[in-house]
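What follows is a single structure, written as structure tokens, with notes after it.
Every protein chain except one is present and positioned as in the full complex.
Residue numbering begins at 1 within each chain, and the chains themselves are lettered A, B, C, D, E and F in the order written.
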Amino acid sequence: MSEVNIKPLADRVLVEAAPAEEKTASGIIIPDTAKEKPQKGQVVAVGPGKVDEPLTVKVGDEVLYGKYAGTEITVEGKEYLIMRESDIFAIV
Amino acid sequence: MSEVNIKPLADRVLVEAAPAEEKTASGIIIPDTAKEKPQKGQVVAVGPGKVDEPLTVKVGDEVLYGKYAGTEITVEGKEYLIMRESDIFAIV
Amino acid sequence: MSEVNIKPLADRVLVEAAPAEEKTASGIIIPDTAKEKPQKGQVVAVGPGKVDEPLTVKVGDEVLYGKYAGTEITVEGKEYLIMRESDIFAIV
Amino acid sequence: MSEVNIKPLADRVLVEAAPAEEKTASGIIIPDTAKEKPQKGQVVAVGPGKVDEPLTVKVGDEVLYGKYAGTEITVEGKEYLIMRESDIFAIV
Amino acid sequence: MSEVNIKPLADRVLVEAAPAEEKTASGIIIPDTAKEKPQKGQVVAVGPGKVDEPLTVKVGDEVLYGKYAGTEITVEGKEYLIMRESDIFAIV
Amino acid sequence: MSEVNIKPLADRVLVEAAPAEEKTASGIIIPDTAKEKPQKGQVVAVGPGKVDEPLTVKVGDEVLYGKYAGTEITVEGKEYLIMRESDIFAIV
Partner (left out) sequence: MSEVNIKPLADRVLVEAAPAEEKTASGIIIPDTAKEKPQKGQVVAVGPGKVDEPLTVKVGDEVLYGKYAGTEITVEGKEYLIMRESDIFAIV
């Protein structure tokens, strides 16, 4: 897990998306253009939550989220997704 | 029922869709392309609910839901639907 | 009235639509394609209501609802409509 | 005023629309196709209101409402409008 | 000011629109088709307000409102506008 | 600042827009058609605010607002903008 120096506001969560699958289940290498956008990632920073609603996810959690969840931002040259906790479906 | 290692957040519910019908009521085999998307499934994991609103459905319940309810996610190589409890119509 | 083994969630109501009129007021038989979708039906199952808002309609009530109210679902081979109580206009 | 055996739910009101004007102010007979949809009617049944919000209109009140207010429903062979009280502008 | 026998509901206000200007500031007569819809009028009836929110405008007040505020209704052969108080910008 | 005899309702504010710039920063005269709509003005009247939410801006304040904020109204032959306080970004 990367360490980033960033403090999300309110109920926002910074997620490092898992790398897209390189091979199919049967071992065939997937070309870049056919790679599916991952919907799984690891939490690298969390906000303090809203008033009386602390966040459930913690730094280090593996999470599942929607295909179009969050906004891509670049922090220290690396791409992350920043999303609201409500965009996260589940912890795996 | 499958066992999955996943913790849905808040009021989310993980559902394993029932397999689409293979035959019509009169016994004719339905080809894959004509199979209707099922609207029935079994709950395999539930979130803790929202503050002061615990969930009603439990793991193992057979549920009915809308045609376009939820988002498909793949957990351990298997497809599930993850939806909010409010997308579930009824327990059968 | 049909008996069905189904527990609607929250403020949902399961309705068995009345059969469409077979004849006009003056006795002319209406062909299938000209039959109007009925807006009347009988309640066959009701949810527990929301917190502090029990439902008003009861199983057995004849109800009127909007033309596009509810979602069609098939329970035990029979078609029903499942709708929120707020989609129901009146009890007749 | 017609008597109808119908119990509107919550804040709904059943209104019998006034017949469209047959003549212009100067006495010319208006053909059916040019008749304006009336925006006036008489309340024939009212719901119990919402929690802590009893309704203001009473059965028998002459009311004004918007051109597109309510839904047409047929009760005992007669056409009525069913609308929320908030669709009613004023009592005349 | 006209007297009308009408009781607006809740936060509704009945307004008699000021007649459109007949002349430009420099005295040129404006033909009917070029007359601007007035945005000014006089309050002729007010509702009781909502629970805990009595209305601010009173019968007789000259008010300014948006170009598309309210609905035209005819009461006793005369045209009025009925609008919510929140559609009124100011008292002049 | 103009004095106007007008009482805005609730959280509304009457603003006299600053005249559009006549020259560019480098002194070139801007023709009328190229003048930008100003986003700055002076408050000339304020409403009493909503219940428990008095307004922050005061008569005389120079304010910045969005390009499409408010509605143009003419009071005593002069054009003003009337807007909700929430359309105002800042006091300068």
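The definition used in the following text is that a contact is a pair of C-beta atoms (placed from the backbone, for glycine too) under 8 Å apart; a residue touches a chain by one contact, two chains touch by 3 or more.
Worth saying up front: this structure is predicted, and the values here are computed from it rather than measured.
Participant: List every residue of chain F that touches the chain not included in the displayed model.
Facilitator: Missing-chain contacts on chain F: residues 25, 39, 53, 56-57, 64, 66-67, 85-86, 88-92.
Participant: Which positions on chain A touch the chain that was left off?
Facilitator: 5-10, 12, 14, 45, 47-48, 51, 71, 73, 75, 77, 82
Here is the rule we use: only the chains that are shown with their structure count from here on.
Participant: For chain A and chain C, what is the smallest step count along a path of chains that touch one another?
Facilitator: Between chain A and chain C, the shortest chain-hopping route counts 2.
Participant: Fitting on CA atoms only, what is the rotation between the copies chain E and chain F? Please report it in degrees, nearest 5.
Facilitator: About 50 degrees, rounded to the nearest 5.
Participant: When chain B meets its copy chain C, do both sides use mostly the same residue numbers (more than half shared) or mostly different ones?
Facilitator: Both copies, chain B as well as chain C, present different residues to each other, with under half of the numbers appearing on both sides.
Participant: In angstrom, rounded to a whole number, how far apart do the mean CA points of chain D and chain F lie?
Facilitator: 43
Participant: Would you give the residues of chain E that are in contact with at least 2 other chains, written as numbers and ranges?
Facilitator: As it turns out, chain E has no residue touching two or more other chains.
Participant: Looking only at which chains touch which, which shape fits best: line, ring, star, complete or other?
Facilitator: Basically the chains just string along in a line.
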